[in-house]
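Shown here: the complex without one of its protein chains, the others still in place.
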Amino acid sequence: MNTEKHGFKAALFRHETVLLFVVVLEWFYFNSVGPRFGSVDNSFDIMRHSVEIGLLALAMTPIILTGGIDLSVGSLLGLCAILFGKFWRDVGMPIPLAAACTIGVGALAGGLNASLITWLRLPPLIVTLGTFSLFRGLAEAITRGVDTFTNFPASFLFLGQERWLGIPAQAPAFIVVAIGIWLLVHRTTFGRSFRAIGFAPEGTRYAGIPVERRLALVYVLAGMIAAIAAVIYTARLGQAKADAGMGYELFAITAVVLGGTSIFGGVGTVQGTLLGVAAIAILNNGLVHARQPREVAGMLTGVLLILALASSILPKILATWRARRQTSLNKTPVTT
Amino acid sequence: MKRHFRELSVAAALLLVLLALAVLAPAFYQPQPLLSLLTREAPTLVVACGMALVIICRQIDISVGSQFAVCSVAAGLLAANGWPLPLVSLASVVFGLIMGAFNGWLVAGLRLPSIVVTLATMVTWREALRWLRQGQFVNLPDGTQWLGLSQLAGQCMLIVTAVVLLVALALATKHLAAGRFVYAVGTDAEAARLAGIRPQLTTFSVFAFMGALVGLAAMMNVVQSPQVDPKSGSGLELKVIAAAVVGGVAVSGGRGKLWGVFVGLLLLACISPALTHLRIEAYWEKAIQGAIILLAVVADGVRNRKETV
Amino acid sequence: MKKIFSLLAIAGLTLLIGCGKPSENSGGSSAGASSSGGGKKVTIALMPKSKGNAYFISCKKGADKAAAELGVELLFDGPTDPDPAKQNEIVENWITIGVDAIAVACENREGISTALRKAKSKGIKVVTYDADAQPDAREFFVNQATPEGIGFTLMDEAARLCGNEGEFAIITASLTAANMIEWQKHIEARRSSKYPNMKMIALRPCDDLKDKAQSEATALMSANPNLKCIMAICSPAVPGAAEAVKQAGKTGKVKVLGLGLPNENKRYVHEGVTDSVILWNTEDLGYLTIHSANALAKGTLKAGDKSIKAGALGEFQVEGDSILLGKPFIFNKDNIDKFDF
Partner (left out) sequence: MTAPLLQLRAVTKSFGALRALKGVSFDLQAGEVHALLGENGAGKSTLIKVITGAHQPDGGTLEINGERVAHLTPASAHKLGIACIYQQPALFPDLTVAENIGLRLEPASAVRKVNWAVRQTRATELLKRIGAEISPDAEVRSLSMPEQQLVEIGCAIGAGARIVIMDEPTASLTQKEVQLLFEVVKDLRASGVGVIYISHRLEEIFALADRVTVLRDGESVGTNQVSAMNETSLIKLMVGREVSHIYPPAEGEPGEVVLEVNKLSCVAGDVKDVSLAVRGGEILGLAGLVGAGRTELARVLFGITPADSGEIILNGQRVTIRSPQEAVAHGIAYVPEDRRRHGVILEMPIAHNMTMAIHRRIFSGAWLRFGAEKQLALDFIRDLGVKACGPDAPGGSLSGGNQQKVSLARWLATKPKLLILDEPTQGVDVGAKSEIHKIIRQLAKEGLAVLMISSDLPEVLGMSDRIVVMRGGTITATLPGKSDAPTVMAAALGQTEAVK
């Protein structure tokens, strides 16, 4: 029963280094093709354009670690953007208060998902599919389909479009959330319980860990982060519309799975997710510099996702293949 | 009676909506618009039947929208190049079959999670089609629409095809062993293996069959109009999954009836025209659909919780 | 070790697809090294509202012709999915690439203006076409026709078809599309001033999908039995509404008109389902847009000019900051065959 020297760490470690290698390779290739690709400006472009997807991917990582999924974060981003606009323009709240209330709404929406999943023990896929169309529907209903929120104060737009101390203004928010989620997943008992729930929900309950409370935490957290992403999205665009964040949940899931996190739960890291987001962001940005059409970016992302999946189970296939070959070779009893 | 409780409750809801419409907006019941509503929903019903089987087998396929678009454009191009219609229909089904089989190989062969595999194939196929066609409409030769028949005959043919397929599949899932194997694998794949059923082969065939049905549905869509819009099929996967869930198919596999899916689809499909008739603003449609799905999901949750506890 | 080989394959494949495929349909420019530095070829970046739209394919044909004539490098790219933020991202990428001029058809007026203002601040010339952004975010707006022109023509044509009275419904792309809201305002202004007993009974979105437009039209006709005319103001909705009217057997009883491409509607116009298709020569729009952008980049077009010379198409009026392609053109049974776009 010999296993790789330190199995758990090695498998994980290897997926990330290879992904890092792919990201670096991408970067160098696009730098050779597009002259301005390597410039500092462009690197900030890449960062600014991937903040929302990055936040949603960060929100999704703990959820997928527990073996769950959340299809509603994209629609929730749209709903929060609308509510943020309404709080500010119609209710007349100052920006920071409006943002805080939006994050509150995000937490409530996450709470709705959490309660259906934990109280009624419903599969997360179906609950979040229901809230996916409910949140989008509410966003369209609140704005009666027409209303959009614009001409936000310059100070707020600064957050989305300008530089602060040389880096994009929204970068600090993203970095803070990234570090927060990284610490939560890798350095706290909560993160440890997320993995345990992902590997064996029953076993975790027998170990005296409150499984329902932990699951509620990850979904409420996802709701709040989606709200933060909505505020940053509105600042970057200067406008809040009902169709904000359309399809963002699929980009987020792609980034998380590309980063080596298993959709079945348990295995996965936050740095892997960040690398996944980087890989997709560089690809999309680089292809514009390489003057390739948008569709190529979509196709390559799909292909990358399938290869990342295949590589995550390649060792298993080779192991079973080797085992089958070995038993057929020698029928003699295996000495203990 | 009890075993059909879930499907009958959806049928009751549909009846309620239709009655409300009869009272509030009798204009809804003119034959002509109803006929064209059913004709347009016929391809969706065919895809919904396939999706029901996929979900009963405890899997999911969100790439059907892209498959639908690829098959529609392919069929349109073949028809435009003068291929005879029967051959075009066969080609469309084969295209679907190939794409479905590819999904099936990844999910059943390599044991990859179906949600992520079909996410990847959805994005890849959709973007590849856009890259090749750039959104160009495909103009069809004259004889294609309604297969050269009159409009009425064409519409009836499509509706009959869809209903016949629904009945055939409902019978197959009831009386054909292969149909029952899908339920067995969906409810407990390991027990199925011990009983001599081959779970991987069943899962693979469910995905391949899904592709074939999408190919057929694409053809049924192409013959409805003189040109093919490459963006057709966008949002199809959510529509059919919602129809299956509202129709009582359990995502945990092993449970669900095709006629329930039919009723679920009708319920969701008649929201938009109903809103128009009841003079309710268009932007309420998505919210109402979301509410119906959540209601169905919560109802299932409460019912299961009462049974198990 | 095995793991590394598998993901190396990813990298190889990325390279292969990335540079292998010649980008035959994304603008004339080659994918290889691009010229850089002073005295260089002018680079103009053209963005459609969304890439899956045949209307903008024909604009691009005109743009390619103009680019070839002027020896200009043309970049053509745009979002494939309806996310407004995507248009901003591509514009910002172009700013970093350092294109000379950007021409955009704006999906959402305020959102895109943020990015266009940044482009202007970097000294990039900005021109909008088909749908305008906020005036301070661009130098010129190549207007296929003034919104009043479009709105009034649509309303006049609808009134003519319905004998100046009756109910009509409008099918638009999305309720939040800025230029369509503009057109609706003028349609309403024209209706209340000239055709009081024409009544607009519904406004339905179709998300630029022909099938959805068809279902909306069917529902509208069955909900309003004495509906006399359907006005489709986004290109895919015109054939969609026509097919609905034809299938409802109300050809002639319910008039169909709208802004659409001749090629897509030829069949319906000849069958008498669609009475008139109002549009402008989209290829000329693309052609004029590139010429204007080029002139702006080269400095031959400045604020306050009264007219601009656009190569083979000749002179075009400039009113303030909008360059007028001309009056909207009405295609009908007699003249639709002469056009191929």
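We just call them A, B and C in the order they show up, numbering each chain from 1.
FYI, contacts are C-beta pairs under 8 Å (C-beta built on N, C-alpha and C of every residue); 3 or more make two chains touch, one makes a residue touch a chain.
Everything numeric here is computed off the predicted structure, so don't read it as measured data.
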{"item": "Chains in view that touch the one left out, judged over the entire complex", "value": "A, B"}
{"item": "Listed residues A:266, A:286 or A:302, member touching the removed chain", "value": "A:266"}
{"item": "Of B:28, B:68, B:183 or B:207, the residue in touch with the unshown chain", "value": "B:183"}
{"item": "Residue among A:20, A:146, A:209 or A:250 touching the omitted chain", "value": "A:209"}
{"item": "Where the unshown chain meets chain B, residue by residue", "value": "3, 174-181, 183-184, 186-188, 190-198, 202, 250, 253-255, 307"}
{"item": "Footprint left on chain A by the chain that the document does not show", "value": "1, 3, 5-9, 186-193, 195-196, 199-200, 202-210, 266-267, 327, 333-334, 336"}
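Convention: only the chains that are shown with their structure count from here on.
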{"item": "Chain contact topology (line, ring, star, complete or other)", "value": "complete"}
{"item": "Farthest-lying chain, centroid of Cα atoms versus that of chain A", "value": "C"}
{"item": "Distance between chain centroids, defined by C-alpha means - chain B, chain C (Å)", "value": "33"}
{"item": "Separation of mean Cα positions, chain C and chain A [Å, integer]", "value": "34"}
{"item": "Distance between chain centroids, defined by C-alpha means - chain A, chain B (Å)", "value": "29"}
{"item": "Per-residue multi-chain contacts in chain C, two or more chains", "value": "25, 51, 80, 175, 205"}
{"item": "Residue numbers of chain A (touch at least two other chains)", "value": "145, 242, 293-296, 298-299, 303, 310"}
{"item": "Touching residues on chain B, where the partner in the complex is chain A", "value": "60, 106, 110-113, 115-117, 119-128, 130-131, 238, 241-242, 245, 251-252, 281-291, 293-294, 296-298, 300-302, 304-305"}
{"item": "Touching residues on chain C, where the partner in the complex is chain A", "value": "2-4, 6-11, 13-15, 17-19, 21, 23, 25-27, 29, 31-34, 36, 51, 75, 77-85, 88-90, 92-98, 108, 110-111, 113-114, 118, 174-176, 181, 205"}
{"item": "Complex contact set, residues of chain C against chain B", "value": "25, 50-54, 56-57, 80, 175, 202, 204-205, 208-211, 214-216, 218-225, 236, 239, 243-244, 246-249, 263-264, 267"}
